[in-house]
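First, the structure itself, so that you have it in front of you.
Here the complex is missing a single protein chain, while all its other protein chains stay put.
Our next item is chain A:
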Amino acid sequence: MKNLKPLFARLNKIPRAALITIGLFVALGTFAPWLAPQDPSAQNLLEAGSGPSAAHWLGTDHLGRDTLSRLLIAANTSLVSVGSVLGIAMTIGIAMGTIAGYHRGWVDDVLMRVVDVGLSIPSLIIALAVIGIVGPGYWTMVLALALAWWPMSGRISRAVAVSIMSKPHIEALRVLGASPWRIYFNHLLPGTIGAVMVYATADAGVAALAVATLSFLGLGIQPPTPEWGQMLVDALPYLESDPRQVLLPGLALTAAVIGFNTLGESIALNRIPKPLTRRTLAARRIEVAGWGKESLDAK
């Protein structure tokens, strides 16, 4: 057991590392337009493929564009597209899931058969088919991925909604005579969103990978918008002569995907560091413990 302790201690730090990675990704992605030191599309063929220097901290690509700026803007692209995909998919999924979970019966049956159909087709195939029909483009890709993604969140939110609906606190509301609107919007929906968000975090990594995959194949984000998957394709011919160009976007993408997966898992397992420290929690417990214990005869 003694030998295992340091191992456990290190495991406890992993959620923190994931939190920092994703925090960094979100912060850099959000503020990328202001943070990027140079125009990510400005070409300078004289400096093409040059290594790190004072002017270009991470070097330049085959067209002489600043790699650091491109990586940062790509983080922004990735963040926005993943956010939109999950946002649209979760909205549809949660709406269908909660309606099915609230009504049960035939509504539930019909909606879940639709979800079954969606789930039975691999998501990338759906996305490829939609893009194949409509043609490649930024919003086409987002919509195609969202279309492929919602059945999963629909299934999960239906399960969460069913479990919430069967809880006595919802029954207590029914007995109090709460209207269906109140039960749905004040209790079922917030509860479901909270729980499904946990899955969304883990899904974000997969979605980021899917965006990169489609862009890598030239079906997603189109040049000149910088994107990690696209940067990988651009750098591929120089893999042997200048691996730096492939490694940098590859590392950024890997960090984001692993970060999201680990963070999602940590949230699901409740391993995220709490804002309330143990001491304040203990103090609140002690205060609460005394309530209602006074003799009732006193009254």
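Keep in mind that, in the parts below, a residue touches a chain if its C-beta (ideal position, glycine included) is under 8 Å from a C-beta of that chain, and two chains touch if they have at least 3 such contacts; residues count from 1.
Everything that follows uses one rule, which is that contacts and distances are computed from a predicted model.
K.L.:
I want to check something: the complex is missing a chain, and I'd like its UniProt protein name from "Ig-like SoxY domain-containing protein", "Aspartyl/glutamyl-tRNA(Asn/Gln) amidotransferase subunit C", "Oligopeptide/dipeptide ABC transporter, ATPase subunit" or "Transglutaminase family protein".
P.N.:
Missing chain, per its UniProt entry: "Oligopeptide/dipeptide ABC transporter, ATPase subunit".
K.L.:
Return the single residue from A:I20, A:A172 or A:L236 that touches the missing chain.
P.N.:
If we include the chain that is not displayed, A:A172 is the one touching it.
K.L.:
Could you please point out the chain A residues that touch the chain left off the display?
P.N.:
Within chain A, the residues touching the omitted chain are 167-169, 171-179, 182, 186-187, 190-191, 194, 284-285, 288-289, 291-294, 296, 299.
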